[in-house]
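Only a portion of the chains appears, each positioned as in the full assembly.
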Amino acid sequence: MADLSVKISNTIFKNPIFVASGTFGYGTENPELVDVSKLGAIVTKSITLNPREGNPPPRIVETHSGMINSIGLANIGVEKYISDMLPVYENMDTPIIMNIAGSSMREYIDVMKKVEDVSSNIVGYEINISCPNVKEGGMEFGVDCDMTEKLTSELRKLTDRLLIMKLSPNVTDISAIAISSENGGADAVSAINTVVGMSINHSSQFSNIYTTFGGLSGPAIKPVGLACVHKVYHRVNIPIIGIGGIVNSDDVIEYFLAGSCSVQVGTANFRNPGITEIILHDLNNYLNEKHIDSISSLIGRVKTHG
Amino acid sequence: MNIENVTISSNKEIAMNLWRMSMNAPKIAAAYMGPGQFINILPNNNWEHPIRRPMSIASVNGNNVEIIYKIFGDITDQLSRKNSGDTINILGPLGNVFTEWDNKDVEPILIGGGVGLAPILNVYESCRNPFMIIGAKTASEHFMKHDPKNNIYLTTDDGSLGIAGNVMKAMDEIVLHENSIIYACGPEPMLHVLQKHAANKNIRIQLSVESYMGCGVGLCQGCVIERQNGHVQEHSYHEKYSLVCLDGPVYKNSEVTFG
């Protein structure tokens, strides 16, 4: 049996297959279709200070090997997260990583404070500074090194739990933002959030997305995610959680080779909410067949030429 | 709710570009709750089209689940090329159901436009002699007989079969009672007109709506439709928008807003 466990800072996860924020709800939606206790971790939907209805429809559209979404951070808000979800998570074996979004430093801080003020078993926070679909998505942080570092260090003061900054690919230099996160005291970075995209119905001439621009995800962006992870890998010493277009165990191996220490599965959950169980099963077989004792031994081990 | 690899038992073109597919889906058939529910279809393993396609259940008989679909794009084209014996992957049953049509006091008026006929036919087959109106653009899109004596009214936009005009034209032939309930599925403009009509006549209506679905199971938040209640708070969740895959696809009276 290959060792699938991975370590981020001082936290050990039983396996590296996490579900990505916004693609798995609050983790409790589909018990018939997926046994969440098998997951390495659940990253919950971005939570903001107040509840949000999200953007008007149309919110999603398929593209070649991908999809664009502009959900607009529809969520129950931090109060309800605390009152309704945290107690549920107390009784779950699966580690919960809470994803937080905000439109100002204040909002991120307020949300985290509220959660830190109550007792809960969540293992960490993923900070969304990279949602391309709403003003409140944190993108003004995600494209700016100074603001990223400042936000990270402010949040670092508030918690001893894992602090993970979620990076945007829609920047000239993702490594710079990763370095700022590291300098600010993040335990890890996750990459990537969605790629800015647009889709038009040639016949009706309408934008297929209400907000015109949305976030591209799915297999189409796997090469972008791998490139971002590998670039960041050479520039920071903290672990990287790989995201983008992962649909099978081969993709997981590739993300590890590029430099990830764990991965998140997003869009693929929509096709099959139980796909992470399949990926985990195949990953185990893969490692056993190839006599790879520990998946962590693959991190960053891609062989380059020349 | 189940994910099932199912074997296709038949797949036939029943009118121009309109196909009926039957599949052997024991788990989904067993969990089926009634007309209105749908399944989410994945016809192949490749990722060119990452997202499943929702299709209303047109009938359930024993282990057999049927859909009626129209060729629109790639996936429905691929479906039409499947042969009996081939397998596809489906997820379901999903969504809620039409209600009260099986109540003896109710006089159902079934209205289907375009591919909206699948759930309508599904209700029809469980009712005794209800009124049914099926609308299409032209004769070749119809596969039933215009049979007013048996309460079946077909309409065509071009007048090539049945009543010339849209489904509202056929409504004129039907006397509405306070016990009438309209059950409708079809293009948004048709649902919109029917919704207003029912409100004006003060009769009940149940609408099966469509929306673009990313998952069908409440994960993506993509499939929303606007609710029509006036009580939406600024900071709220799920008051303004309803998830069609979970709360729908069937909505009553003026629950939802169109356009």
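Just so it is clear, A and B label the chains in written order, and each chain counts residues from 1 on its own.
Methods note: a residue touches a chain if its C-beta (ideal position, glycine included) is under 8 Å from a C-beta of that chain, and two chains touch if they have at least 3 such contacts.
These numbers come from a predicted model, not from an experiment.
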Task: Stoichiometry of the full complex in this file, given that only one copy per chain type appears - done: A x2, B x2
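To be clear about the criterion, only the chains that are shown with their structure count from here on.
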Open item on the list: Just the number, please: Cα centre separation of subunit A and subunit B in whole Å.
Closed with: 36
Task: Contact footprint of subunit A on subunit B as seen in their complex - done: 1-3, 42, 47-52, 91, 211-212, 214-215, 217-226, 232, 235-241
Open item on the list: Under the stated contact criterion, what part of subunit A meets subunit B in this complex?
Closed with: 22-25, 29-30, 32-33, 50-54, 56-62, 64-67, 69, 71, 74-77, 80, 218-219, 247, 267-274
